[in-house]
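Please see the structure below; I have some questions.
Here the complex is missing a single protein chain, while all its other protein chains stay put.
Order as written gives the chain letters A and B; numbering starts at 1 within each chain.
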Amino acid sequence: MPADYHKKPLLQVEGLKQYFPVSRTYTVKAVDDVSFQIYPGETYGLVGESGSGKSTIGRSVIRLYDPTAGSILFDGMNISGKLDKAAEEKLRVEMQMIFQDPMASLNPRKKIADIIGEGLDIHHAYKTKEERSAKIRSMLRKVGLAEEHADRYPHQFSGGQRQRVGIARALIMNPKLVIADECISALDVSIQAQVVNLMKDIQQETGTAYLFIAHDLSMVKYISDRIGVLHLGHLLETGTTEEIFSHPVHPYTRSLLSAIPSPNPVVEKRRAAVSYDYKTSGIDYNKGTRHLVNGTHYVLCTDEEFTLWVQQDTP
Amino acid sequence: MEDKTMNPVPCGSRPLAPEVLKDGRRKILDIRNLDITFRTTAGPVHAIRGINIDLYQGQTVAIVGESGSGKSVTMRAAMGILAKNAVVNSGEILYNYRDNKGGIDYNPDEDNGAEWKSVDILKQDKKWIRSHINGRRMAMVFQDPMTSLDPTMNIGKQIMEGMIWHYHIAKEDAWNRSVQLLREVGITNPEKLMKEYPHQLSGGMRQRVVIAIALSSNPDLLICDEPTTALDVNIQAKILELIRKIQKERGISVIYITHDLGVVAKVADFVNVMYAGKIVETGTIDEIFYDPKHPYTWGLLSAMPDLDTSDPRLYTIPGSPPNLLHEKKGDAFAPRNKYALYIDDKLEPPMFRVSDTHYAATWLLDPRAPKVDMPEELKARIARMKADAEKLTGESIDAELEAKKKKAAACLKEGTDSESGEKQEDQEGR
Partner (left out) sequence: MSNANAVLTAQAAAYIPKDEDFRLKNSGEELGRDTNFAGQAYWKEVIVRFFRKKSAAVGLILILLITLLAVVGPMISGYTYSAQNLSQKNLAPRIPVIENTGVFDGSETISTTTGSKKTNGYFDKKLTNVYYWFGSDNYGRDIFTRTWMGTRVSLIIAVAAAVIDMVIGMSYGLISGYFGGRVDMVMQRILEVCNGIPRLVIVTLLLLVLKPGMVTIIFALMLTEWIGMSRIARAEMLKLKEQEFVLASRTLGAGNFFIIFKEILPNIIGPIITQVMFSIPTAIFTEAFLSFVGLGIPVPQCSLGSLISEGYNSFTTHPYQIVAPIIVMALLMLSFNLVGDGLREALDPKLKEM
């Protein structure tokens, strides 16, 4: 089911700010004025280094944090500010999250069936015990685990299998949007590929949208329709995967792209990554405004920077 | 690249690994037939199942494998820091060294008078290893720079500590050397940094400091355990370039432990692919990346995201890594192998020789086995990789690889040969 860009966006984040006061005089601006949309059925990849605020955005959107400022519209309903009962219920059912650490994200004292079925239990989404167990079993099959796994405990599984359980837990409520917070970065390469393929298959089947948060651009390329590049809490560049990979405009995006390793020893040994240092680059993110490159491709910069960078891009 | 001389027949574990290479470089680490079991409450875990690794002076060897493949355990054994519940069933880890009477400035290349010594690390007691090997001849760079630095000590103290402990040099001398080292690892204002604490630094800076500490006692061998996985992509490349530069300048040997083939491609001369406690394929970097023979290596290479295709799906290795608590008869990789043979369930495959430097443990190389080639997608990908390489170097890549391979093989052969005076990147074999 391809994404539908003519429909209303499923998630609309406008001017999101998330500050954390550390002391009376010092505040960490984890996310500073970030806006983006996610359309039904698409995958939006959010890329950035550690400390760029990408996980914070995910957690603010699903309201594990209370955003400092900005509005979040989910499926037409405002979910920023104080949540009323209806908004809370909608948010907790229709938006779900897959977590980073397959060891820590499953309760070690609960059986797999109870972990996957937790959402059902909380929202009383079944009438009989048999219905619950049937739903859990079909979910296990869907993520490629055997049904007899239901009665086991998390520590009996490998990292990749646990991450499948995490996916099953998120998907059992048939959410419209799933936030995948670095959900593959703790896994081995071959297992990462399994999980990414599984997520794509599920999207094809159910039409759920993903907010895919990662620091690894190469994997993001495989799953995302559109990508946002985040640095120090600012969304520097956003556009379709094609636009970002073929015509990166912002120097930071370029440096990220240049650092993607390839399994080609002759090439890799001769290549030097483009370095990027915010402090010495002379770029001030706070002065930048959103500039449209073309299509859906935006970049955060000042007017002078924009002309300069676009020139560089078209030799 | 079809090699006419390729003659894959089962071979013994270590056919070609002379003590001294033709170009005069010595073997400094020699892991022979290492076999380790861990006693756990759930039962014995056979973590290392008879592996062999050789390392020569100035060489970079990568050990690649998924988590639980035993790559870190092997290196812990080499450092003499195995956990208490480990039982070494067999094998030896020989470390060759010369007594550095010359103190901290000792250079193994110049001091030809001193005699080479050989110790079996597994037979030495912990105290001896601590004072003679760890941090002095072998140094380790760990995955997470935050946990390998002491948060309560300033950077200067942490760097000087090792020098003073191992070589008893004066404090001012140690200070000057530390500043020098920090400059060497690419830190621009070392004097200021010496007084700072780990939490004041960024991840990349911390890893640079860790490398400086590792280098502080002038080691012969640097072991890097996933040195970049905790870092951001654009810093990863910088750190790898740094380690490579230092290695070239100092002529030390480096062992990389990683699961990331991108890292391997960037740094290694020689690659050992590990699976379930065994080395399943070993060869020069070019052989492993351009001409892999083991289905597991095929899988690993294919699973790496490829930026040049529009193929929407990633190749994956099905299933999950084996649980070493339940040992399987025959080939441990067989349950995940699309190309498994019936023999794989009955008998563990021996190492088959592909070339003098390239060996793989898969029955597919047996003459009786059906002819199975690597998957089409991977073949196409390798062709593309070679084309990219040719574009970059402007030379025929096959010819270059062939020449490299011949050189490597010649270096391993015994006897005198005058033409191999040139320093050579890739040689080793077993």
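Note that a contact is a pair of C-beta atoms (placed from the backbone, for glycine too) under 8 Å apart; a residue touches a chain by one contact, two chains touch by 3 or more.
It should be emphasised that the depicted structure is a prediction, and the values quoted were computed from it without experimental measurement.
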Contacting the left-out chain in the complete assembly, out of A:Glu14, A:Asp75 or A:Asp101: A:Asp101
Residue in contact with the excluded chain [from A:Ala30, A:Ile62, A:Ile79 or A:Met199]: A:Ile62
Of B:Pro44, B:Gly186, B:Gly251 or B:Pro335, the one touching the omitted chain in the full complex: B:Pro335
Touch criterion as defined above, residue of B:Lys22, B:Arg208, B:Arg353 or B:Lys405 at the omitted chain: B:Arg353
Subunit B residues that touch the omitted chain in the full complex: 7, 9-13, 15-16, 41-42, 83-85, 318-323, 325-326, 335-344, 346-348, 350-351, 353, 363, 366, 368-370, 372, 412-414
Where the unshown chain meets subunit A, residue by residue: 59, 62, 64, 88-89, 91-93, 95-97, 99-101, 104-110, 118-119, 122-123, 144-146, 149, 152-153, 155-158, 161, 164, 166, 169, 173
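Assume only the chains that are shown with their structure count from here on.
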For subunit A paired with subunit B, centre-to-centre distance based on mean C-alpha positions, whole Å: 34
For the subunit A and subunit B complex, residues of the former touching the latter: 49-50, 158-161, 188-194, 196-197, 200, 215-219, 221-222, 245, 255-256, 258-270, 272-276
Subunit B residues within the subunit A interface of the complex: 66-68, 203, 232-238, 241, 259-268, 285-286, 289, 299-301, 303-305, 307, 312-318, 320-321, 323, 385, 388-389, 392-393, 397, 400
